[in-house]
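Pasting in a structure now, in structure tokens, and then I'll have a few things to ask.
Of the protein chains in this complex, all but one are displayed in their positions.
Take a look at subunit A:
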Amino acid sequence: MKTGMNDMRRLMRLFRPYRIWVVGGIALGCVVILANVALLALSGWFIAGMALAGLGPQSISYFAPAALIRGLAILRTGARYGERLVTHEATLRFLAELRVWFYERLEPLGPAAMDSWRGGDLLARIRSDIDSLDNFYLRILAPVINALICSIVIVAGLALYDGRVAALDLVALLLAVLVIPLMVQKFAASAGRGLTEIRSALDSAATDTTRGLGELFVLGAFERQRARVLELGERLIAAQRRQMWVGAIGRALSGLVGNLAMWGALVLVIPLVAAGDMPGPQLAMLALWVLASFEAVAPLPMAFAAFGETAAAARRIFEIADATPAVRAPDAAIAKVPACFDLTLTDVSMRYRPESDWALQDFSLSLAEGESVGLVGESGAGKSTLLALVQRFREFQSGEITIGGVDLREISEATLRQTISVVAQRTHLFNASIRDNLLLAKPDASDDELHHALKLAGLEDEISNFPDGLDTLVGEVGTRLSGGQARRVAIARAFLRDARILLLDEPTEGLDADSEARVLEALGKLMQGKTTLLVSHWPRALAFVGRVEKVGHEPLHESRS
């Protein structure tokens, strides 16, 4: 809980540049709530006063209250529109701030930050966490502060007329604001437990079913899978039902408390009116006042329910943001630029954690400039680790890596990136045009250069056949491009980059033979004259390199001409 509050404070600090919007939204929110309470209370007072004036000798000046009622109505509506605009403006400004802030912290961590989080769900996790934080102001901060301010004003106002009614309202509000939501949260937490698990079990059962439908049929296991999916559906409904009960009872109780408070106010005030200690119209006013006061706290249960999720999201996001980068950049003063491009690894050892086994132990390898070497080895032998080390995504514990005789640790990041280019099994294509994806490698490339690179990658004709040519959008997951085409876009990028050292990480993995042949053809051109390290277990790919080395425990030296 304590770290939770700290995280929240830290989150609020990110809002600082936008405090005008934040405060403005809250102020307008308060105007909405208070105008509504005033409108109802005044209406009650007004018609009771008018009724008494119509019946007897009491006179009433009715112009002011009648105008005020209309004025409050307009104020409330206008303020509501303004509030929604301002709070959303604040939210969106914060969203921009948060994203840039987070990106700037994630960027130096590099890929190491991503793999230390297990599995592919990291991105989904970040996505939903950032979404939760995006809505922090709208869902939590604004309703809570509004409720706090308005409750104080409402209760203080009541106290001007009758202290006991004010006290009653205060107690009832506290019940509705704190006791019931906390109870609800407690039950909701226990009811909600398992909901996420069941939901993701259902999702993965659904994925399994569609992906493996053929296997399920051939194995005669479809009926079992169907039963499993439907059973998970039932379990999900059961878990949701528990949550529904908690929410429904919470809502019913909150409504009940509001009604009881009004009832109490009637019981308290009627004797005063009967005794002549209080003018009659105030009875109507106070009863409606108390009833309306509960609108101020109505959004709180939802805000409380969202709190836990948001706090957990903030915790995870801050944890990532606070991580120390796996590698330290060299001081600008000592940074060196390699003059030639041979690559040497000497007795390099690396482990991911001090307590784990060596991922790579005493590994040595040397590539002369322009030489190409293939790396083979069982999965887990350290091939990917090796590539991460050469790219300076990971730190190694002992040994030395040099490029052109310069210690890798003394090369600035900018120089290193200029020196090395990578074609990997998983090269990300951005959800942008093909042109933008290519320009990534060389921002100032001309169209001619782009076309030339595509031609070298054996992709020019295919791209020209797309309706929008270079401006064709790649689509969310590379939908318009086949796996082989995507790989060749990556190769075109490497052509544009024209770095002297080339790392190829399973460049043909997952491709069918036809695509593989085209990719290999393009790679053959790309490799010419470059120092190339190729990780693959495909004989056809390995045929392109001058010699093959094995990563792993038994060293193997198989030389080819």
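The working rule: a contact is a pair of C-beta atoms (placed from the backbone, for glycine too) under 8 Å apart; a residue touches a chain by one contact, two chains touch by 3 or more; residues count from 1.
Going forward, contacts and distances are computed from a predicted model.
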item	value
Complex member absent from the view - protein name from UniProt, among "ABC transporter permease", "Heme lyase CcmF/NrfE family subunit", "Peptide/nickel transport system substrate-binding protein" or "Thiol reductant ABC exporter subunit CydD"	"Thiol reductant ABC exporter subunit CydD"
Sole residue of A:Val153, A:Ala167, A:Leu266 or A:Leu365 that reaches the chain not shown, by the stated touch rule	A:Leu266
Listed residues A:Asp134, A:Asp162 or A:Asp342, member touching the removed chain	A:Asp134
Sole residue of A:Ala51, A:Ile149 or A:Met183 that reaches the chain not shown, by the stated touch rule	A:Ala51
Full-complex contact with the absent chain, from A:Met5, A:Ile20, A:Ile152 or A:Met244	A:Met244
